[in-house]
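In this view, the complex is presented without one of its protein chains, the others remaining in place.
This part shows chain A:
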């Protein structure tokens, strides 16, 4: 099981600023280890973000995203106290869901 995400959600005016850090190796499948063996690809493929029960962000990612990816999004019309649920799944079927609430 992967480490928990670090999520920060903060209102700025009428817009919620959401930043998330996901702990993930994001192996490209191109890298070789010290013994010269190719390290198999292992990377997050899909991400969803729900705010206040509504799907606001839905996306897919590939190997050109950095290790331990950080994403930032802004959601207009969100309110302090809204629940933020973030979910990812990787190419090996590992998945993780974490949540927080929007701070005022």
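Going forward, contacts are C-beta pairs under 8 Å (C-beta built on N, C-alpha and C of every residue); 3 or more make two chains touch, one makes a residue touch a chain; residues count from 1.
One rule holds for everything that comes next: contacts and distances are computed from a predicted model.
The subunit not displayed here is recorded in UniProt as "Thiosulfate oxidation carrier protein SoxY", chosen from "SusC/RagA family TonB-linked outer membrane protein", "NADH-quinone oxidoreductase subunit J", "Thiosulfate oxidation carrier protein SoxY" or "ATP synthase gamma chain".
Residues of chain A in contact with the chain left out of this view: 15, 19, 26, 28, 30-32, 40-41, 45-47, 49, 51, 54-67, 69-78, 91-92.
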